[in-house]
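Left out: one protein chain. Kept in place: all the others.
Each chain carries a letter (A and B) given by its place in the written order, and its residues are counted from 1.
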Amino acid sequence: MGVNRKLIGTGEVPIITLTDIGVSFGTVKALTGIELKIMPGECVGVVGHNGAGKSTLVNVINGRLSPTGGDVSYNGEVSKADFRNAQRARNAGIRSVFQELSLCPNLTVLENLRIPYRKMPLRNWRGKAALAVRKSLDAIFPGNRIDPYRVVDDLPIAERQMVEIAIAFSRRDMDARLVILDEPTSSLDGAIADQLLGYIRRFCAEGGSIIFVSHMLGEIFDVATRIVVMKDGRIIANDDARNFTRASLVTAMGQVVPDAAEVTEAKKKQVFGAEVIRMENGLNARKGEIVGLAGLAGHGQAEALARCFLEQSPDWRASRAPAVVFVAGDRSRDGVMPLWSIMRNLTLQTLVEFSRNFLVDRKAEGRLAKEWHRKIGIKTDNLENPILSLSGGNQQKVLFARALASSAPIVVMDDPMRGVDVGTKKEVYRMIRDEAEKGRTFLWYSTETDEILECDRVFVFRDGKISAELNGDEITEENMLRASFEMQETSQ
Amino acid sequence: MNMLTRNNRLQIAKRGFKDLVGAMLRKPWIWAYLAAGITYLATLLVVSIGGGAWALLYAALTFASFAVIVGVGQMFVITLGPGNVDLSIPATMTLAGTLALKFMETDGALVLPGLLIALGVGLACGLFNFSLILLLRIPPIIATLSSSFLFQSLAIWSNRGLRIKPPQILADFTTGGTFGIPNAALVALLVSILAWFVLEKAIVGRWISAAGQNSRAARLGGVPVNAVRFGVYLSCAVLAGFTGFMLANFSGGANLNMGAEYMLMSIAVVVIGGSSIAGGNSNVPGIWAAALFMFLIVSMLNSYGFGAGVRLILTGMIIVSVVALASKRGHKI
Partner (left out) sequence: MNRDHVRILLPVMSLVILLGAVFYMQPRAMSYFGLNLLFNLAVPVALATIAQMMILMVNDIDLSIGAFVSFCACVTATFVQSDPVVGYAILLAAILLYAAMGAVIHARGLPAIVVTLGMSFFWAGMAILILPSPGGAAPGWLRVMMTAKTPFLPVAIIAPIIIALTMHYFVKRSALGVLLRGVGGNEQAMERSGWSVMVLKAIAYGIAGLFCVLAGMALVGLTTSADANIALRYTLLSIAGVILGGGEFTGGRVSPIGAVIGALTLTLAASFLSFLHLSPDWQIGAQGAILILVLAVRLVFTRREALV
């Protein structure tokens, strides 16, 4: 529409232009007023804390998510943003590498190229695909020894991520012009990550564009020509990378330390009891202590928590005095019973504790639910309403109540504040602190820095192992980031 | 709690009759009862009026009761969630019926030991099934499938395909009635009340539902999932064994194909009865409606002069459309 087609790809026409984009899920605004233009040859680094809207932005760009307001235009062609955007994005040469792996584990490496390559020439396609993957792998990660004929399931996680990146950059009928990399180095070790960064620079020099989402500010400064800072669903800074320093970037992202004075005061008062947990990997906790598990997502924290819980809760009988209870963060996967009422969800863990025989003691159940309804402030006028009628934050409160109502001395929390608003967070922090003072032990995995700062002691995970143990004043965002990326930083 | 219920009552009273009907319509089993009622009336239109109405209901109750007992067992299993189905029900029924009748050898004095043998066979079959599932980590469908081959062979081997007659006293009991209600139906009623009680009132019922909705979340919520699955598979097999015993006595002897139709029947009554195939949601009253419906539709088509072919076709189409309609409700949640 009014665009000279010859200019596409010459550096004159932006690959993608976002105009006043807004995305809302129900009443929650995930993105507001986003303006972004990406020209060929640019490497745009996107930074921001968790929940700032980075993934939503990425999904709008690759067309998986239809914005609720504003316009997306690919190659300068203005179009109404709708469900066809995914196809338009593909035709514009936009490809993505997601954090969660999107390969088919039952297929071989070369077969996985077939999935995104829609118009693959069918004559001898296996040979050609093997060649294309091989070529792409060699271009990005020289010296790798990945066999394109191997089944993806058999590859270690780092190699799977390399394959996924290589497939995104591979040559097809429509070449890659804008590749979105969302935390691409999270499973790669330092040397491999450096190879990737080097390739990104070459790719941009040849006229390709990259959107690079990362928590690693070092990597961002390494490759980005422009940096976009996001906060609360808005772009709050968008400037040439040279105009940022590490410090100014951190300031722009916004400090997330809540009431530092209050926290430290609470911490000072703590005197801990005897050690109540010690696991093989060195994770330990004392009575009355809040222990944080930090590090990038998917580096073994969730597994450590699950092991801690499963080892101490029998699979064959329920105990009236359980040793440990669990608060889920991935509510639909690990926590909520979608068919049940709020009350039933709340009392699941404690059924055996308050009932005297094999029948459910309805009176005791009602009392318990009512008590926690008041205590934790679940926003409902009737506990018989279905759990799914509650907002995410309130569902989370129910899960907290389910665990805290138990008499168990240890509470394991798997990133329990996902999708919880700030007010609720504050309340829950206070409750956790109170319970800890009464002698409960908390194991708390979180991807959000401000929650980890609430902890008395922090274990930072990397590649399934503990890479650092931080005490008291050592618990800072910088120390955590350093431990999360240790090997990469040292190799640079 | 008291205030809450009083509130509820007040609210319901205020909302009035119209909403009460609406609330009834939301009960998933109401449709099955409606369908059963309509087919009942439609059958009566052609069956000679007179003794016909009661005789038809009597027959329906009798035949439905066997489907109800196995259906309750299958419902427990299906409630455990996707992938959980007991395909060994027919073989278990046949084996239990055969062994029990062989033991009794038409001797009326051995009724109780015979019953115990049937239940014991069910128990053993359930144990075998579950040990395959737990120890060999075989998916339930395949585990129960392969064990059903074994049970079937055992049954064939034990009586060489001969029909063994039941003791007269048992044949009389299962075909007879008390206060005008068939005995088989009374037994099935007892079983279903028991099942309802377990599912609605007992802690175990909550656990079964939780494990069915999301077994991972249930495990993390302190539910002893293995014990729950163990109990469910065992009770399903025991109920199947019991039905085999009843059916063998009712139909004048155990034969090798006696369980055959109950594989599909047991699943069909659960699904038509409004239990969710996705698990977590069980529904005892619906099973009765579905079992009655399944029998009545056959007798309706019979009385209209349709053959077995049309009957089966319609049954199939009903099952598929019930599932299609039910899934729409599921998607909204």
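Here is the rule we use: contacts are C-beta pairs under 8 Å (C-beta built on N, C-alpha and C of every residue); 3 or more make two chains touch, one makes a residue touch a chain.
As the structure is a prediction and not an experimental result, all values here were calculated from the model.
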Given A:120, A:157, A:310 or A:364, the one touching the chain that is not displayed: A:120
Touch criterion as defined above, residue of B:75, B:121, B:267 or B:289 at the omitted chain: B:267
Option touching the unshown chain, where B:59, B:123, B:138 or B:202 are the choices: B:138
Residue among B:154, B:169, B:189 or B:227 that touches the chain left out of view: B:154
Interface residues of chain B (partner: the chain not displayed): 82-83, 85, 87, 132, 136-139, 141-142, 145-150, 152-154, 156-157, 160, 264, 267-268, 271, 277-278, 307-320, 323-324, 327-328, 330-331
Touch list for chain A against the chain that is not drawn: 64, 86-87, 90, 102-108, 111, 114-116, 118, 120, 122, 125-126, 149-151, 153-154
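Here is the rule we use: only the chains that are shown with their structure count from here on.
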Computed distance of Cα centres, chain B from chain A, in Å: 45
Partner chain A, residues of chain B touching it in the complex: 1, 4, 7-8, 201-207, 209-210, 213-214, 216-227, 230, 276, 280-281, 333
Touch list for chain A against partner chain B, complex: 306, 309-310, 313-318, 322, 325-326, 328, 333-340, 344, 348-349, 351-352, 355, 358-360, 362-363, 366-367, 370, 382-384, 386, 388, 402, 406
